[in-house]
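Only one protein chain is missing; all other protein chains are in place.
For clarity, chains are labelled A and B in written order, and residue numbers in each chain start from 1.
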Amino acid sequence: MQRHIDQELAELKSQILRMGTLVESQIEGSIKALVDRDVDLASRIIERDTLVNSLDVDIDENCMRLLALQAPAAGDLRFVTTAMKISTELERMSDLAENICERVIELNEEPQLKPYIDIPRMANWTMQMVRESLDAFVRSDSAQARKVCTDDDFVDNLTHQLFRELLSFMIENPGTITRAIRLTFIGKYLERIADHATNVSELVVYMVEGKIVRHTTPPVLSDNEA
Amino acid sequence: MMTTQVQTTPAMKAEAKELSFYYGGTGQALKSISLGLADRHATALIGPSGCGKTTFLRCLNRMHDLYPGNRYAGSVVLYPDGINIVDHTIDPIEIRMRVGMVFQKPNPFPTSIYENVAYGMRIRGSMTRSDLASVVEQSLKDAALWPEVKDRLHSLAYNLSGGQQQRLCIARALATGPEMLLFDEPTSALDPTATARIEELVTELKQRVTIVIVTHNMQQAARVSDYTAFMYEGELVECDRTHKIFTNPANKLTEEYITGRFG
Partner (left out) sequence: MFLRNAIDKSTERDRLRQRLVQRRRRDHAFALASLAVMIGASLVLLALLGQLVYDGIGRISWQFLSSYPSRFPSQAGILSAWIGTALVMLLTALTAVPLGLGAAIYLEEYAPKNWMTDLIEINITNLAGVPSIVYGLMALGLLVYQFHLGQSFLTAGLTLAMLILPMVIIATREAVRAVPPQIREAAYAVGATKWQTVRDHVVPYSMGGMLTGMILALSRAVGETAPLITVGALSFIAFLPHPPLQSEFPFFSAQWLFDPFTVMPIQMFNWVSRPQEDFHINAAAAGVILLVMTLVMNAVAIVIRARFRRRIHW
């Protein structure tokens, strides 16, 4: 039986997708601005963050309306509450992309410290995590969501690697400290974006299976039975 | 470090064990139902029309005995003494003195308010007039009706509003001191305010009396009950804690019914 609420739930899903796509492009754009040393691009990305914020507010209002008027139950209820939380995670990801752009603008006041290899690698991996977690949401695929959670380790390792390298730069040559610290921050932001992608995946697992796996360690996540 | 809620399984008041029921004219209505009813908790029975929830309810106080041709199979064990409610050698009157019922449409007797509540104890013949009066008063208080009727106990029950009449029927059922109280869609004929009052009442009463409530209104089941049982076409599909049924039911059919995809 086709219900009126199905239409609204589909609309909510595509809203999340639109926001997700926008956030992905924010992240991608911020790294491009870093690599290309493009200050204009960085400024545009910072401005576009307001668009992401208004999408977040919209999604929140839609979810509240659905809860109040339709009183969804079971799977529908989990979907709506998950959607609310995912939009929050996406909004934080976009804030972090904005932060990256702020650091990019600051970095452009000085010459490039070193060729950027690790950071773009981290960024690609992170963006893949974001893409896959949103994909898992759209397709209600909890297996894929669980996989994304385990990908987080790779990003964490890359972050530590980046920090050690930049630390040796800073020790060798104190004049590089401001640039190195800014780059460290960018690495930290990317690691946090990956964490938010992990959060989205954990939320997807809850939505599909009804099991709360947030704040648990990976061995639990890879189990089939909790 | 996660703390898990420790959920103790409460004691059972009654337990249906492979209960089947056959109507005289139309055949099998209940198919081997095994369901526990938790003591001093409320269990809701939900399901689409014709699924057998009212049929099951009426087995619990042998109401089907009033009409010819009906037959029970299996058992419903009533604790703590362990008798089988649907055993034909057990007198249904004895069961009905321990298991009360409130019906869908308020059905007070066309006599006074006092007479309505007193009838159940009066026909047992063992009470003095003053004892009877205090039972009537206590029952009306338990049913949250006393303040509204205490000055007109001997006026006709029919002069009360629909919601008041239903509370009167609850008082009437409570007067006999039942161990279990059965509600058959008690608010479907009432307006929202009266409905809310009855739901409040059920939430209070369930701490003292085991309650089984059949309802079409899923939000009502969600608000009022501790356990929810979903029935479909004469079978029990799923029974679990209410919050689990409404956030994450185990059975796909349950999920479809609760989200309104059928029924």
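Everything that follows uses one rule, which is that contacts are C-beta pairs under 8 Å (C-beta built on N, C-alpha and C of every residue); 3 or more make two chains touch, one makes a residue touch a chain.
Computed from a prediction, not measured in an experiment: that's the story for all the values here.
Q: The chain left out here touches which displayed chains?
A: B
Q: Considering the whole complex, which of B:Q28, B:N84, B:T111 or B:N217 touches the chain not shown?
A: Here the residue in touch with the unshown chain is B:T111.
Q: Looking at B:G100, B:P186, B:G234 or B:P249, which residue reaches the missing chain?
A: Answering carefully, the residue with contact to the hidden chain is B:G100.
Q: Looking beyond the chains shown, say which of B:M63, B:A143 or B:L160 touches the absent one.
A: With B:M63, B:A143 or B:L160 as choices, the missing chain is touched by B:M63.
Q: Under the stated touch rule, tell me which residues of subunit B contact the chain that is not displayed.
A: Counting only subunit B, the missing chain is touched by 61, 63, 66, 68, 93, 96-97, 100-101, 103, 105, 107-111, 119-120, 123-124, 156, 158, 169, 172-173, 175-176.
Here is the rule we use: only the chains that are shown with their structure count from here on.
Q: Can you check how far apart subunit A and subunit B are, centre to centre, with Cα atoms defining each centre and the answer in Å?
A: Centre-to-centre distance between subunit A and subunit B: 51 Å.
Q: Please output the residues of subunit A touching subunit B within their complex, sorted ascending.
A: 1, 3, 5, 71-78, 210, 215-216
Q: Contact residues on subunit B for subunit A in the complex?
A: The touching residues are 2, 218-219, 222, 245-249, 254-255, 258-262.
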